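Supplied in structure tokens, the structure appears directly below.
Left out: one protein chain. Kept in place: all the others.
This part shows chain A:
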Amino acid sequence: MWSHRLVAGLLIPLSMAAPARAGEWRGGGKLLLATGVTTIEGAAGGGLATWALIAGNETRNGIGGSAHVTQVQLDDFGLTTFGAAIGAFDRIEVSYARQRFDTRAAGATLGLGRGFAFSQDIYGAKLRLVGDAVYDQDRILPQIAVGVQHKRGNRDGLVRALGAKSASGTDFYLAATKVLLDRSLVVDATVRMTKANQTGLLGFGGDRHGGYRAQFEGSAGMLVSRRLLLGAEYRTRPDNLGFAKEDDAFDLFAAWAVTRNVAVTAAYADLGSIATVSGQRGLYLSLQTSF
């Protein structure tokens, strides 16, 4: 929170334009965990659900950011995500994440070859519209944000052969997040308009459904200390492809703010059936640094 050297080149000119006068700059200002952690798609949120919170430790007086790496070790597959986000004035978030989905031994069974991997780049932007999830404790109104995630996969020919319409696509979402401080709860509900199969790793659209459909993702957690949030998440998925069923996903997570600048999230995740291989469950581990 106190180190802003990483973006110093960007900060100095912008802070002079900001309401805070240059020279009065000092980093930080969000409470622990009030920045959320990072989803597998690179946005501030839980692990599966994107929240309305803006990434980074800065308030309306500054620009902060975060970087993350996440590993999901499933029974037959592995998903690795890394990326970074910038949060400006507690209003706008831009993010980038790269996902790599490793089919490991199952790749041979599926006829792709052992260790065959699908990758995609995810470019995200989020705008906080109204509300303050943490401070507006006398209002029912949650913090509400809209966002977009443009995803570009690397296996165009293959995902088309599997029935997808495209290897790239764009999700749009509306997220509402609220900290119910008098009950030590954090809740989020997000609606996502998407065509993505397995978040886009298996392309967009399919032979069963081609167009945009609304999907739900949400989190509910309890703050057990100012450093530790325990909770659960749920995410529905479109199930567009005829060749392989896609299930809803859920997880049970623990997000721990080790310091102001480091958070570790561990989860048990159940992603259901992936590419005809059913019952994909496993350990989710994410490391985030924020400033």
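Assume a contact is a pair of C-beta atoms (placed from the backbone, for glycine too) under 8 Å apart; a residue touches a chain by one contact, two chains touch by 3 or more; residues count from 1.
Just so we're on the same page, contacts and distances are computed from a predicted model.
Undergrad: For the chain not present in this complex, what protein name does its UniProt entry give, out of "Group 1 truncated hemoglobin", "Cell division ATP-binding protein FtsE", "Carbohydrate ABC transporter membrane protein 1, CUT1 family" or "Lipid II isoglutaminyl synthase (glutamine-hydrolyzing) subunit GatD"?
TA: "Group 1 truncated hemoglobin"
Undergrad: Which listed residue (A:108, A:129, A:224 or A:262) would be found touching the missing chain in the intact complex?
TA: If we include the chain that is not displayed, A:224 is the one touching it.
Undergrad: Touch as defined at the start, partner being the missing chain; which of A:154, A:184 or A:273 qualifies?
TA: A:184
Undergrad: Residues on chain A that touch the omitted chain in the whole complex?
TA: 19-20, 26, 28-31, 59-62, 90, 132, 134-139, 181-184, 223-226
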